[in-house]
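What you see is the complex with one protein chain gone and the rest in place.
Chain nomenclature is as follows: A and B, assigned in order of appearance, with residue numbering initiated at 1 for each chain independently.
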Amino acid sequence: MTNPELISFDSLLENGRSLLESQIIEAQTPEPGRLDLVIGPSDLPQAVQTLVDNHWGYLAAITGLDRPESSEVEALYHFCSGPAVLTLRVRVPYAEPALPTICGVIPSATLYEREFMEMFGVQVTGTPDPQRLFLPDDWPEGVYPLRKSFNPQEKVPQVKPKANGDNAGRYIVPIGPQHPALKEPGHFEFTVNGEIVTGASVRLGYVHRGIEKACEERTWTQAMYLLERVCGICSNSHAYAYVLGVEKLAQVEAPERAQAIRELVAGLERIHSHLLWLGVAAHEAGFDTLFMYSWRDRETVMDLLERLTGNRVNYSANLIGGVKFDVDDEQRRTILAGLDYLEERCRHYLDVVSTDAAFLQRTRGVGTMTREQAELLGVVGPTARASGVDRDIRVEAPYGSYRRFPVSIVIEHAGDLEAKFVVRVKEMLVSISTLRALLDNLPPGELVARVPRRIPAGETISRVEAPRGELFYFIKSSGGDKPERVKVRTPSICNFGSVIHTAVGHQFADMPMLLAGIDPCFSCNDRMIVVRKK
Amino acid sequence: MNAFLSAAALLFFPGGLSLLVSGLAYEWADRKLLARMQNRLGPRWFQPLADVVKLLSKEEIVPYGANRLIFNLLPVAALAGPLTAALYVPLFGLPPMYSFQGDLIVVIYLLSLLTICTGLAGANMASRFSVLGATRTLTQVFAYEAPFLLALLGPAIAAGSWEIRSIQAFAETRWLLLTQPLGFLVALIGLMGKLELPPFDAPEAETEIVAGALTEYSGRGLALFRLGKGVEMVVGLTLIAAFFLGGVGNLPGFLLKTLVLLLVLVTLQAVLTRFRIDQVVRGWRWGALLALLQILVMIIWG
Partner (left out) sequence: METRINSPWNRLMDQMKAWARINSPWAIHFNSGSCNGCDIEILATLTPRYDLERFGVKLQGSPRHSDVLICTGPVTRQARERLLRIYEQMPEPKFVVAVGSCGLSGGAFQGCYNVIGSIDEVIPVDAYIPGCPPRPEAIIDGVVKLLSSLKPGAAGAQPASNGKGMA
């Protein structure tokens, strides 16, 4: 059976391969839809330049792999175009750990490069900002957590952090890590001149728990429970991406009914996440009434999820191989009734965010990002779709049951905060109608497929559309009962750069709103620093 | 005997203690109404009292870098302002305790003492949030004083007097709300600005600058500022009700009219998004202009 998608991404990959023909040392196709090209470190910037010049996809993530058996560190640069993923693989020896930067071509790669540097101990020469991202200030030099030689059970000594004293003369207002605007810690520093922002920088790492490393010490199932807790708001998306990846490695496909139920939970999660965000963003703007009402309505979704899964948050619906529970007829009817109520409320909220004059004063024309900027900065999710970029994994590279129960993509073009609000509310409405179609046609069948305890060796990439945007997982197995490597690239890391870029020139009072506009999830992140000091 | 009665009036009723209590009562009404509009239950009736007592019993920390004397005096001054202003205002259906020609102007300035003290309190600190909050507070005060004053001038001109007692007597004959609607609107919104009530709470925007000018106050100082705000709200509402809603000559009338005004304030709080500080100031050019227009109309048409 020829899958029309296979044809389309094959041609994409062929196209990519031909562009880089001269630099390829070795080419591999680890799984359908993926092409890995091994190239030399010195060829890296040129290869990336070629891809960018030919508009071949966008840089989705940079994964690091430690290869102690050959005393090398390998860097994987993943480029995605629709359903196709082209990876440039570069190896550097421990003895000479240096790679050239690609920030000259893709400025937003700075974040990925910084993370890579601190986790693996590889120098990326020429990178504009070599500062730490996630590791704390008191972390000693020379200790690289994601190298296999690092033992997390050993206590890492505290080191006196370097003071950076180049703040003289500027007035800096810190927001965070403990600040009413931020429900999660993350330290922003805005340089202000009166009420106008003239510079911005971010320091993350307050929520960095070392989850990627911890996964390497847990069994496949245990790792799933850990990954669910990367973020309490999009917990299901993380689990979903992970189990999809593991199932691909095990070459097991979850039964149709399980896939549909996964989509159901994912859809409900999207609704809960967007309503949560709506309330929090309204609270940032000082519109508490909207906060109260939207969270009251959100309780409906929480109730539905609780009935279905047993928990309001961290629903833990997924198993490797399927789902944990079924949807019986009565639950189906309850969910449908809940969706009816939510649809009516969402229509009301759409009205509010599009027409409430006082609210629009804080959102219309604020934080505008053009389509070109959005593509350059590499933003994903509703943040990108509000600027006219049609990026949605559920549509471009459908997974699970999204082929059978598709969603339509929601795009706005204004690129300002109002557009971001409108996109998210409309996405809720789209989710509701998709879920209705799904519930009316729930496929019969089993809930779980058997998956062995030891997952066959291999590497896989799994991409899902979390409420905030594209969630990218790279999973590697060496045939054992524990993962060899789990790499998590969350959507918010892509979107933070846009805040720093658009902040300059705005009123300080707009900062919480700008931040809220990208729906930041620091927990998902644990990482990110973009420094723009003026 | 007279001195004794005066002292009692100053300390207990209608001044002093009864003012503080009514300040707390109005704060409760404000929070309760807002909660109900937001579909919640809201606080219990004694909540503001519990808040004040708790604050009074908390440790007061004088932050490093703040002038100790100013730090301790400002809350006292902030409470003293509205309490003094209350002496000239017809509270609880009674005529003002004291009265003289020109007391309207004095009252308006006394009422601005609270906000100015708040601003100074913030400026006294070394904390960034406090200073930013102080700047915003003082900006907002400048933006609202003029329109508020002008709006209250309207009834004064109509009554031909600067004495609150006489203006009220005049206002009892007709509802100035009808003949000076612009003035009423400007006065009401001016009051919201002075009290930093949402949507004009940019100076203490929790999500932006933590708690504004009063970020570093705890314990006693905070309690006094809050009490001052409650009293100022009562006094401000009384003034507006007395001038525009046909006087507050009797107790039921006083209660009804001021509570109706409070309801209007709460409704505005509930349905509007916070204005950014520059929007606040920009919008208030209109306020001043409208108030001036109102006065012009008054003067021309007698």
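Convention: contacts are C-beta pairs under 8 Å (C-beta built on N, C-alpha and C of every residue); 3 or more make two chains touch, one makes a residue touch a chain.
Since the structure is predicted, the reported quantities are computational estimates derived from the model, not experimental observations.
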Using the contact definition given at the top, list the shown chains touched by the missing chain. A, B
Which one, A:14, A:53, A:299 or A:351, makes contact with the chain that was left out? A:299
Which of A:9, A:139, A:240 or A:402 contacts the chain that the document leaves out: A:139
Touching the left-out chain: which of A:34, A:89, A:114 or A:213? A:213
Applying the definition given at the start, please give the residues of chain A touching the unseen chain. 134-139, 145, 150, 152-153, 156, 158, 177-180, 183-185, 205-211, 213-214, 217, 225-226, 229-233, 235, 276, 279-280, 291-293, 295-296, 298-299, 302, 312-314, 521-523
Residues of chain B (touch criterion as defined above) contacting the omitted chain: 31, 35, 38-44, 46-47, 50-51, 53-54, 57-61, 129, 206-207, 210-211, 215-219, 222
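Going forward, only the chains that are shown with their structure count from here on.
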Between chain A and chain B, what's the gap in Å when you average each chain's C-alpha atoms? 48
Mind pulling up the chain B residues that touch chain A in the complex? 37-40, 128-129, 132, 198-199, 201-202, 205-210, 270-279
For chain A, which residues count as touching chain B in their complex? 171-174, 179-181, 195, 282-289, 292-293, 296, 356, 358-359, 361-362, 507-512
